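For this view, one protein chain was removed and the others were kept in their places.
Entry: chain A
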Amino acid sequence: MIDLRQLSKIYRTDRVETAALTNINLKVAAGEFVTIMGSSGCGKSTLLNIIGLLDAPAAGEYHFNGKALHGLSEKEKTAFRTANIGFIFQSFNLIDRLTVTENIALPLYYAGVDAAERKERVAKILAQLNLSHRAAHHPKQLSGGQQQRVAIARALIGKPRLILADEPTGNLDSANGNGVMEMLCDLNDAGTTVIMVTHSQHDAGFSKRIIYMKDGQIVTEKFNRNVSAALV
């Protein structure tokens, strides 16, 4: 599904150049659940942003189901992202002045889905995630776990083929964190590809494949044979 070839990213300030990613080669098949781990500043979030088309690589190629994405314009990227990718962030990134319903419906709104269908799809996903009673609330009125569920609902509403999660449990206690991880597993079981960045070995245990990064490069890879064992 995802094929990254010789991908590099360089951050430039006035005089200093910092290589955030160097010659990354990575293939992710459809239906995989991949975790990217590494210390702070190793480039894992940058990699995730590039995969999510939030950032552009300095060099290298990015193919998605055979389609080259590295040369797309900002507009094409936006369209592609809306159609294929859902995001989950550590800090939830909900818009405070919109209600739960409005937050979830936002991707549909920008995708041009009509109001009636938006309403129907949001209601359905709210029910799935046990959030129906919070539909009219604002993010600040929700607990951290609920906020992350809303964020997940927003990520899922467009029925993306790929979910990108950047430390999805970083701001949650362990009970809520586990709930979120189980949801990601369920999604993955249903066929959605998931790529997650985390510091937590525990969370990484939920995934099928773990990639370790250091100084902008992939250093090792590990496959979890028995995922359910990690839950113990």
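FYI, contacts are C-beta pairs under 8 Å (C-beta built on N, C-alpha and C of every residue); 3 or more make two chains touch, one makes a residue touch a chain; residues count from 1.
As a working rule, contacts and distances are computed from a predicted model.
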Review point. Which name from "ATP synthase subunit b", "Cytochrome ubiquinol oxidase subunit I", "Oxidoreductase" or "ABC transporter permease" does UniProt give the chain that's left off?
Key: "ABC transporter permease"
Point to revise | Residue touching the undisplayed chain, where the options are A:N23, A:N93 or A:Q128 | key: A:N93
Practice item. Pick out which of A:I10, A:A58, A:L72 or A:L106 touches the chain that's been left out of the picture. Key: A:L106
**Study point:** Where the missing chain touches chain A, by residue
**Key:** 46, 49, 52, 54-56, 74-75, 78-79, 81-82, 87, 89, 91, 93-97, 106-107, 110-111, 154, 158
